[in-house]
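Here the complex is missing one protein chain, while the rest keep their positions.
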Amino acid sequence: MAASSTAHVDLSQAMNVDPTPLADWLVVMPVAWCILAGAVLLMLRKRTEVQARIGVFALMVLCLLDAALFWRVANEGPFTMVMGRWLPPFGIAFTVDLLGAFFTMTSGLVALAAGIFGRDDVDSTGRRYGFYPFLLLLMAGVSGAFLTGDIFNLYVWFEVLLISSFGLLVLGSEREQIDGATKYAFLNLVGTTLFLVATGYLYGLFGTLNMADILVKAPELRETAPLMTLVCLYLLAFAMKAAAFPVNFWLPASYHTPKLVVSGLFGGLLTKIGIYALLRVLVMLFPVERTELGWVIAVLAAGTMLFGVLGALAQNDIRRSVGFLVISGIGMMLAGIALGSPSGLAGAIFYAAHSMVVMTAIYFAAGIGGRLSGSFLLSRSGGIYASHAILAFTTLALFLSMTGLPPFSGLWPKVMLVKASLDVGEWWLAATILVTGFLTTITVGRIWALAYWKPRAEGAEAAPADRSVPATSVIGLGMLTVLTVVFGLWPEPLIAISQDAARGLIDTSSYVLSVFPGEVPQ
Amino acid sequence: MRTVIFRTVAPYLTSLMVLFSIFVLLRGHNEPGGGFIGGLIAASAFAIYGIACGVAPVRRAIYFHPMAISAFGLFLSAIAGMISLPLSVPFMTGNWMKLYFFGVELDLSSVLIFDIGVYFVVVGAITSIALALEERDRD
Partner (left out) sequence: MEPLFALLVGALFAVSIYLFLSKHIIRVLMGVAILGNAVNLLIFTNGRLLREVPPVIPVDEATLQQAAANPLPQALILTAIVISFSFFAFLLVLGYRAFQELETDDTDEMRVAEPVDEEAPPLGY
């Protein structure tokens, strides 16, 4: 086929020649906006006084963009934009479905709360190290991971958020932080490299990296190709990112070392990216293999739940205790993925969104509490209730929300998960969820009784003189607390969204159609 | 390492390497080369200058903080993708325009802006790491 000049080439064979509607830009705007704002903030790194203002403004715009994206997806279904006009599967596609839009929006809200909270929590030294630029770049990575429709691109966004998380982790460069960051960095490197290895094999088998294209090609390849090996590799890689037992040891080694606002962001967002990737790759792309592996994931889930909560029970440091509780929550979401039924997946998705909000808020509350009592150790703190009753009750509400007691948002996903596991007869999984909930209640009850309720011990070193709580901390914490209370009292919209998102993972025809408009749904 | 010969040669070597890096960057428009490799060459030039004459002169010479250079590159690359917005084509589409410059036809594109952005990102990031490592050697 030798065309003599470029004039005779039919561009519509390889390129999208129709003009792109402005609304399609919504799918890349969260990422592009975060990169632009992050770059501007990085250039103004020394101007610490304007950093916070620009950063919070940028995060507000991000929330608006996320809300517009979510609105469009909820009303019109998944849509796609392919970079550089190339037709899929040649160009890198950004495809958003309800799951991606829902998670993007929740993460945007959490980041906004962190941005507001960080204004006073991060001192000007930390700001000069680049708290706000790294926060924005982290959000670019997080949003990119939720929105991309290309599996190699997912890897790239993983790396973007990982590199910015390094920046946030060593903010201030104290000895403790460098120790934690070293372990975090090396073990996460192994995790993402495994992801890359699996993606290399996937390309070798499929010859494509576009998720919709993989969906189309998987049924015929399933007969001949070793897809099970591939899925096991992905399971290991994403379990490592999500801090599932037994590959979770990087999390308790590092999450308590950075500034509390950073811990909150990490505990809220980063592990959920691993859960999102498991949902996307295992549940959506390889459902047959996931069903086969269901019992493995269920055992991992039970192990993660119990290991996490027992670890939390054994800690004296509140921050480390909360770190273990993050792990325990990951087990809950894994249980939903192990079940794989629409109700189980809906429970996992709801739990993930709830956990993003609540874990971040708990770190914030623990940060304020630690600042007030001068120590994060249970054996040396106390007396917060006496001086700051509202803070103590807010913290109690967050704790109860995490354990899954009414009337907070933690109740509903747990109910959904327990019911889903009883529906398929996995009574032991349901029992593990309930036992974990019980142990969590003991853990947080003890933290609250010792650090908040109990009067300060005689002979303990004096509490810090400055016992005021900055307004920004109140706003950041209050935003997230209001969210968990509101969605605990009116859970119907979130339950409906989670169920729709879970259905979108199981019935993928609208996802595929948004990438390949001509494809016949199977 | 800081011999007289090296210290005498280093400034010339550095300036030559920076010049060459720009050549490689622009050559990447149509032939092998480009922002990443160009940026690496420029960053190694600064690293050599740092080894020969110390870190402080390098920081003075590049004037801006390396991370700020990196951020500028990131900004430029993102802007290059956003040029598509008013032209109603998807993000990151290569948009071309022809310029006649003293009778010579020049093809300029958003790809070139993106590549220059990559160049700055690489120069900034690698220089900042190299300088950080060199600084530690001294104390």
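Going in written order, the chains are labelled A and B, and every chain counts its residues from 1.
Quick note on the criterion: a contact is a pair of C-beta atoms (placed from the backbone, for glycine too) under 8 Å apart; a residue touches a chain by one contact, two chains touch by 3 or more.
Remember, predicted model here, so these are calculated numbers, not experimental data.
Summary of contacts with the chain left out: across A:Leu171, A:Val216, A:Ala237 or A:Leu450, the touching residue is A:Leu450. The chain that is not drawn here is touched, among residues A:Ala52, A:Leu168 or A:Ala181, by A:Ala181. Listed residues A:Ser124, A:Ser173, A:Thr291 or A:Ser509: the one in touch with the omitted chain is A:Ser173. Contact between chain A and the unshown chain involves residues 1-6, 8-9, 152, 156, 159, 163, 166, 170, 173, 175-183, 185-186, 189-190, 193, 196-197, 199-201, 203-204, 252-254, 256-257, 314-317, 377-379, 446, 449-450, 454. If you put the missing chain back, the residues of chain B touching it would be 36, 125-126, 129, 132-133, 136.
By definition in this document, only the chains that are shown with their structure count from here on.
Centroid to centroid, with C-alpha atoms defining each point, chain A and chain B lie 34 Å apart. Within the complex formed with chain A, the chain B residues making contact are 65, 67-68, 70-72, 74-75, 78-79, 81-82, 84-85, 88-94.
The touching residues of chain A, when paired with chain B in their complex, are 16, 19-22, 24-25, 28, 32, 35-36, 38-43, 45-46, 81-85, 94, 130, 133.
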